[in-house]
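Let's look at subunit A:
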Amino acid sequence: MENMWQHEEETMSLDELRQFQLERLQSTLNRVSENVDFYKNKFKQCNIDITKIKSLDDIKYLPFTTKQDLRDNYPYGMFAVPLKDIVRIHSSSGTTGKPTVVGYTRRDLETWKNLVARIMVAGGVSANDIVHIAFSYGLFTGGFGLHYGAEHIGASVIPVSSGNTKRQIMIMQDYRSSVLVCTPSYALHIAETMQNEGISRNDIYLKYALLGSEPWGEKIRAEIESRLGVTATDNYGLSEIIGPGVSGECLYKNGLHINEDHFYAEIINPDTGEVLPEGEKGELVLTTLTKEAMPLIRYRTRDITRLFRDKCPCGRTFIKMEKPSGRTDDMLIINGVNVFPSQVEEVFKEFDQATPHYMIFIKKKGHLDLMEIQLEISENLFFDEMKKQRALLEKMNERMFNVLGIKPKIKFVEPKTIERFEGKAKRVIDERQF
Partner candidate 1 sequence: MKMLKVKSLFVNYGAVEALKNISLHIKEKEFVALIGSNGAGKTSLLNAIMGIVKPKDGEVIFNDKNITGFPPERKVKEKIALVLEGRRVFANMTVLENIEVGAFTSDNKNFIKRLKFIYDIFPVLKERSWQPAGMLSGGEQQMLAIARALISEPKLLLMDEPSMGLAPLVIKDVYEKLLILKETGLTIFLVEQNAAAALKYADRGYVLENGKIVLQGKSKELLEDNEIKRAYLGKEYKEKWER
Partner candidate 2 sequence: MRKLNLSFIIFNLITLFFISRYIENEYYLSLIIYIIFNAINASCFNILLGYAGIISLGQAAFFGLGAYTSGILSATYGINPYATIIIGIIITAIVAFIIGYPSLKLHGHYLAMATLGFGMIVYICFNEMDFITAGPSGLTGIPNISFFGIEIGSEYKFFIFLSVFYMIFITLMEFFDKSFISYKLRFIHESENASSSYGINVAKVKLTTFVVIACVTSINGSLFAFYSNFISPVSFSFKYSIELVVMAVFGGLGSITGGSIGAAILTFIPEVFAEIEDYEMVIYGGILAITILFFDGGIAKQFKRLVEKYVKIK
Partner candidate 3 sequence: MQFFYSGITSGSIYALVAIGFNIIYNTTGIINFAQGEFVMLGGMFIYSMLYMMNIPFVLAFPVALFGAFVLGVIFERVFIRYVKVKSELNLITITIAGSIILRGLAMVIWGRDTLLVESFVPSKAINVYKGTITTDSLVVIGISLVISFLLTFFFKKTKYGKAFRACYEDKIAASVCGINVKAVVMFSFGIAAFLGAIAGVVVSPITYVTYSDGIMTGLKGFSAAVMGGLGSFWGGIFGGILLGVSESFFASVFPSGYKDAMAFLIILFILFFRPQGLFGRKKATRV
């Protein structure tokens, strides 16, 4: 049997789980409708009697909560408890408007700790590990979230925070960090820095990497795993919901187990809001079931994924989500065609010669949109003969057209010319004026 943090919960039967979810959903609804003016008014507006929510299916009658709602109720409007019960506050960056504020009660922190511990244990971490957290600490939930989870397991935590990659590598070597926690792009960056410094993967002691907070693909995983000598697992979370700890991969690496006893997940059609059956792709919508400070009902994550329940060999019975394959709000409309940057990445994954580093530029040319993709290709190919390059380009163009429905202009660039990101990668630059 796989090592689990909360074995009883993580392996509960579907029937039992549904009961838990229903109970917690109902009590959450009872609380928010009483204590959160936003929900009180919203339910009244939508003419919803929460006592009519008698089964989990009935959740479809409830209205969504969006990021905009959070911004509109800045700062504490979404809280269900008074500030004196709040023991921690996190917040999003607020680059696109007012930031969103998230509060935690003592009990929320307790819950969070356990949820993170669950996904860390699932990703291979144990009390014997030395966990190197290279997430930035601060308002961002990643650092503290994983920090307390790891501590809770009993691991030794090194709160390195982000930046100064060389020093990070030194710490990894000297302190014998066995688990790396950061974003996938930063993991790659570390790998590259190591290569530049001439440090091989055998010089460090990493066994596991828990990577998250941005979309990444199998290709990146393979690269990280081989270059750092780790088993890399993905984990998913968003600060509005709780931070990291919403879902995470087990060592079988086929989908992220959602901590269903604390979050109810649905997939909806992002355009119509209609709930899609299990297995279909759409926008992930999450409802917190146990959060006290800031419960959210049907929060639209804007992440595109698919839910599936299989018999995971790890023994966990929770439903799984695929790695998010894009965000509804990342969606680009190029000459009327919906394009997700993730689709671009999907195509590149098919080609061995492509590196995970690319950049999408969108420009106006006359009245037409022009999508240009710059892609770093491996060094040897870049200096190879033009003919081979051209053939590759043609193949890629054809695939792109098949997948996206448009023909972007693909441009190969020299290795290491594209900017590297320590936080979330920003791969789209839209230069159009609307």
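How these were chosen: all candidates are chains of the complex that A comes from, given by their letters.
Here is the rule we go by: a contact is a pair of C-beta atoms (placed from the backbone, for glycine too) under 8 Å apart; a residue touches a chain by one contact, two chains touch by 3 or more; residues count from 1.
It should be emphasised that the depicted structure is a prediction, and the values quoted were computed from it without experimental measurement.
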- [ ] Have a look at 1, 2 or 3 and point out the one touching subunit A within this complex.
- [x] 1
Task: candidate 1 contact footprint on subunit A (complex, rising order) - done: 15-16, 19-20, 22-24, 26-27, 30-31, 34, 50-51, 53-55, 76-77, 79, 81-85, 105-107, 110, 290, 292
